[in-house]
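Omission of a single protein chain aside, the complex is shown with its protein chains in their original locations.
For chain A:
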Amino acid sequence: QTGALLEILHCAVGIVPSSVVLTSFQVMSRVFLIWAVTHSVKEVQSEDSVLLYVIAWTMTEIIRYSFYTFSLLNHLPYLIKWARYTLFIVLYPMGVSGELLTIYAALPFVRQAGLYSISLPNKYNFSFDYYAFLILIMISYIPIFPQLYFHMIHQRRKVLSHTEEHKKFD
């Protein structure tokens, strides 16, 4: 997943036509979840929610990268395209719930250990509460998730109906 940071670079340089903001958002959220939550809070690593999002991400990535590979070879089986634009309906909510449950499970341990938090008073007059930050992140899922989900559904309708028309004309 950390290697996926390269994808942001590709978008920024221009090799890939996707939007930099959208891609960086997705990659950063995954990298954050892995390093800043699952890796940092060791007690969370045995939770079921971790299994949930790892499965969701793995399946999504397998389908997505095979989609890209076949596209480059100009030999895209309809099954891969269908899978990419249909399985997300199940996998995306699965991944999101896995992520949210993991963060929720990590919260008491963060509070206990005072992880990544700076408190007043200090020389530079700054404070940061990681606990509150995690709660803010969980709340931010609420507006963002529906937007991304409906964007994908819209894409699905566009791509799959386009293929239907193509088939008809063929």
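Operating definition for what follows: a residue touches a chain if its C-beta (ideal position, glycine included) is under 8 Å from a C-beta of that chain, and two chains touch if they have at least 3 such contacts; residues count from 1.
Methods note: contacts and distances are computed from a predicted model.
Enquirer: When one chain of this assembly is omitted, its UniProt record names it as which of these: "Importin subunit alpha-5", "Exosome component 7", "Trans-2,3-enoyl-CoA reductase-like" or "Elongator complex protein 5"?
Expert: Missing chain, per its UniProt entry: "Trans-2,3-enoyl-CoA reductase-like".
Enquirer: Looking at the full complex, which residue from A:His75, A:Lys123 or A:Lys168 touches the chain that isn't shown here?
Expert: Final answer for the missing-chain contact: A:Lys123.
Enquirer: Footprint of the hidden chain on chain A, which residues?
Expert: Chain A touches the missing chain through residues 120-127.
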